[in-house]
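In this view, the complex is presented without one of its protein chains, the others remaining in place.
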Amino acid sequence: MGKAMLVFQTDFTYKEGAVCSMYGVVKSVDRSLEIITGTHEIPQFDTWSASYRLYQSMKFWPRGTVFVSVVDPGVGTPRKASVALTENGYYIVTPDNGSLTHVDAVFGIKEIREIDETVNRLKGKDTEDVSIFHGRDLFSYCAAKLASGIINFEQVGPLYPNSGILRFPILEPSVEDNKVSGIFEINDPNFGNLWTNIPLVDFKSAGFEFGDYLDLKIFHHGEEKFSDKLLFHKSFGFAEKGNPMIYNNELMKISLAVSQGSFSEQYNLGYGSDWIVEFTRRS
Amino acid sequence: MGKAMLVFQTDFTYKEGAVCSMYGVVKSVDRSLEIITGTHEIPQFDTWSASYRLYQSMKFWPRGTVFVSVVDPGVGTPRKASVALTENGYYIVTPDNGSLTHVDAVFGIKEIREIDETVNRLKGKDTEDVSIFHGRDLFSYCAAKLASGIINFEQVGPLYPNSGILRFPILEPSVEDNKVSGIFEINDPNFGNLWTNIPLVDFKSAGFEFGDYLDLKIFHHGEEKFSDKLLFHKSFGFAEKGNPMIYNNELMKISLAVSQGSFSEQYNLGYGSDWIVEFTRRS
Partner (left out) sequence: MGKAMLVFQTDFTYKEGAVCSMYGVVKSVDRSLEIITGTHEIPQFDTWSASYRLYQSMKFWPRGTVFVSVVDPGVGTPRKASVALTENGYYIVTPDNGSLTHVDAVFGIKEIREIDETVNRLKGKDTEDVSIFHGRDLFSYCAAKLASGIINFEQVGPLYPNSGILRFPILEPSVEDNKVSGIFEINDPNFGNLWTNIPLVDFKSAGFEFGDYLDLKIFHHGEEKFSDKLLFHKSFGFAEKGNPMIYNNELMKISLAVSQGSFSEQYNLGYGSDWIVEFTRRS
C-alpha cells in the first residue's frame, strides 16, 4: 500500500480508445498501481474547468496522491509539461496551461518541475514520432514512474520558478452590510446549478442567515438577466420543486439551484467573469 | 481481501467533481478499500430507477458487498439516511426515499439503521456546514467505515422498524390461459428496450412458448398506443433487423425490443404504472 494512487481527469470521454491506452501505459510501468477515474468529461479544451475540478476534490484524497490532469489544447507546442507538488502534499501531473490556477491560489504550489522528456517519456511501441498524445506518452508514463517510486520528484526534471506557472486571473467577491456581489465562477453541468465565488463566510459577514429571503440580481455584460427575491437555505429540499433558491454548496460557496430542476437552463444563464451576481437584503 | 467492496450508483454523472470527491473520502478512510463504479447515470432524482438498478445487479455480487446509492432529491431534509442489511447478506447505504423498494420486495430487508451523524459523518475539511452533499459527507464516509471494519453494522446508528421504510407500490401482473397482462416497469435507455413486470414463468403458465407469435397491445392512460402480432423468442437475433419482438430479459422478465433498434423510440413509448401491456394468443 506504500505506492501512491493515480487519479485521472481529462476531456477525452470514453468515446474512443485514449483512456484505455493511458491506463495500459500505467499498468505496464507497474502492475500494482491503483488507477482511479476522477472524470473524463471535463469540457473540451477547458483548462479553467480542469483547474477548478482539481481544487474541488483534491483535499478529500490522502496526501501523496498523484493527480493526472490532461486538458491540453496546446499539446505538441512549447507549453511546459509539468509536475507540481502542492503545499498540502499532493502531486499534479499536467500541462502548465492554467490548470494549476485554483490549486495554487487556494492551497499553494510548493515546487514545480518540467518533465524531462529524454528520460520520462514512453519509449518503443511506435510512439516516438507521436506528438499529439502526451496524456499517454508523457503524463501517464511519468506519473506512473513517480507513483511507483521508480523516480522521485527530483528525477521528474528541472525545477522552474513558481512565477513561471501560467495562472488565470481569479476575481474576489465584495462584501458590505446587507450586500454581497461576485461572479458565477463555475457550473454543475449535471444538475444545472451555478456556483459563485462567494464564500459562505462572506454571507455571514453581510448578516445573511439561512431562512432569509434575499434579492438577487444577475448581470451579463452589464445587462440584467435575472431579478427576484429568493430563499437562502441549507438545502434544495427547503424550496418547492421547480423553485429557484440560494444555498451553500459543497465547497462552502454560495450557489444557485432550482429544486429538482436546472437553474442555468431555466433562466438561460452561464458562468465566467462577465456574469455578475448581486445579493441584497432590504432591512 | 477481508474487507467488503463498495459499489456506487448515483445520478451525479462525471460532469463535475462530485464522484471524485466521494471516492477520495473513501480512500482517506481506508486506502485499501476497493471502489467499483456501478453507474453514475441513474436518471436525475429518479429514486424508482435507483431502486430497480440495485435489485438488477445485487445478486451477482459476493455476499457482504456494500452498495452506496445516492439518488437524493431530498438531501438536507428530514428523510432518513440509512444502512439496510438485506436477507441475502448485502449492505445498502442510501437515503430511505424509495430506493429500497425492489430489494425489499424481492430479497427482503433484514434490518435497517439510521446513520448517526454525530459519529459517522465526515469532520473537518470545511464540510460541517455543508448540507447538500450527503453522498460525500455521510454516505461515502459511513460506507467506508463499515466496509473497512472501523464500525460494525450496530455502530451505524439506531435500528428502526422495517415498517418505517419508504416503499413505492409495486404492481403484479395477471395471468390466465393464453392471456397475460402487466406494465412496463422500467426501460433499458441505452438499447431502447422496455421491460415488463411479467416473469417468464407467467408466460409459461399462460401456455406461451419461444417461437410463438403473440398479439401485443399497449395502452397508456387507457388509450391504445400499439397493436401488432410479434415473435416471442430467445434473443434479438431471431428477428429481422429493425423488427420488434418479445423476449425474455436478463432478469427473466418479458421484454420488448427492436432488433438492432430502439423499441421505445420507434413507437414512442414510455414506462410506469400507466403503461399497460397485454399479450394474447389466439388458439
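First chain written, first letter: the chains are A and B, and each begins at residue 1.
Here is the rule we go by: a residue touches a chain if its C-beta (ideal position, glycine included) is under 8 Å from a C-beta of that chain, and two chains touch if they have at least 3 such contacts.
Since this is a predicted model, take the numbers as computed values, not measurements.
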Absent-chain contact - pick from B:61, B:153 or B:213: B:61
Listed residues A:44, A:88 or A:205, member touching the removed chain: A:44
Among A:32, A:174 or A:205, the residue in touch with the chain that has been omitted: A:32
Selected from A:15, A:123, A:221 or A:282 as touching the chain missing from the view: A:15
Interface with the unshown chain - residue positions in subunit A: 11-25, 27-28, 31-32, 35, 37, 44-45, 73-77, 79, 125-127, 129-133, 136
Residues belonging to subunit B that touch the chain removed from view: 1, 5, 7, 9, 36-41, 52-53, 56-62, 65, 186-191, 200, 234-238, 247-252, 259-260
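Keep this in mind: only the chains that are shown with their structure count from here on.
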Whole-Å gap between the CA centroids of subunit A and subunit B: 31
